[in-house]
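Each remark here refers to the structure printed beneath this line.
Only a single protein chain was left out; the remaining protein chains are all shown in position.
And now, chain A:
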């Protein structure tokens, strides 16, 4: 019988990715009801530090395949190894960070195990079937504005696999007093890959400014009207902010794709966020985290953005900005 909650320990350069540490907290909430063991799986060449980090986070067991070569971006080989690990571990659920690596590898794993993969969950809850067995309710935002759906992995399909959006759960405090059993699965061979990393190219990242900026002005559809963008730019310059935007801003090439904020763009963590003419579709608002001051200006008093901002102004952004620039 499938049992246990397993988290995928995504790592890069020998370090655990923060999104994987967050999964430990999600697993603990499930464990409160199901009492299952929490384990982690690691498949990497350079995994000693990752194993120590996982121990500190308080997982109970760590399954490790120490690969003889670096399998970074070799998703064909990595998925084979991980599928084999899961066949042996036989967990009831697998939690995966909803990152490019997580969804890429586990799409293949899900097909190999024919078990399904729910994408981008923002909340995991435990449900109980009539026979007393547990299942995970996988909540996620869906299509369009402010609709959530609950997805389940149908009875009989195991493991229940889901990717969890980074930033939804907070990683537990690491403690050196925690310990875990480490199981090396040395009998799992790493197959050849059809993919090789030729080189790491120099970065030419234009997203840096928006990702590292402590002050961000975000524009939406409202900015596209009447030359408002010039005004927004002037305002951003005045307060020393980077400019990000929503889909319509990118579609019209008002801002580069790298500056799209939200589900298909980037996630920003500025201290100050001023949102102008943004309706507040969930795909967008999910991309703004941990602000200290979040002010939204929109002419529509019912705009969804007011549900996520700290302060709201039902006003024409043009009128407010013109006055601001005079101050």
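FYI, a contact is a pair of C-beta atoms (placed from the backbone, for glycine too) under 8 Å apart; a residue touches a chain by one contact, two chains touch by 3 or more; residues count from 1.
To be clear about the criterion, contacts and distances are computed from a predicted model.
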| item | value |
| --- | --- |
| Among "NADH-quinone oxidoreductase subunit L", "Electron transfer flavoprotein small subunit", "ABC transporter permease" or "Glycosyl hydrolase family 16", UniProt-listed name of the chain not shown | "Electron transfer flavoprotein small subunit" |
| Sole residue of A:214, A:237 or A:290 that reaches the chain not shown, by the stated touch rule | A:214 |
| Selected residue (touches chain absent from view) among A:3, A:49, A:193 or A:209 | A:193 |
| Where the unshown chain meets chain A, residue by residue | 12-13, 73, 75-76, 79, 100-101, 103-104, 107-108, 110-112, 114-120, 137-138, 141-154, 157, 193-205, 214-215, 239, 247, 250-251, 256-258, 260, 263-264, 271-272, 274, 281-283, 292-297, 301, 306-316, 319-324, 326-327 |
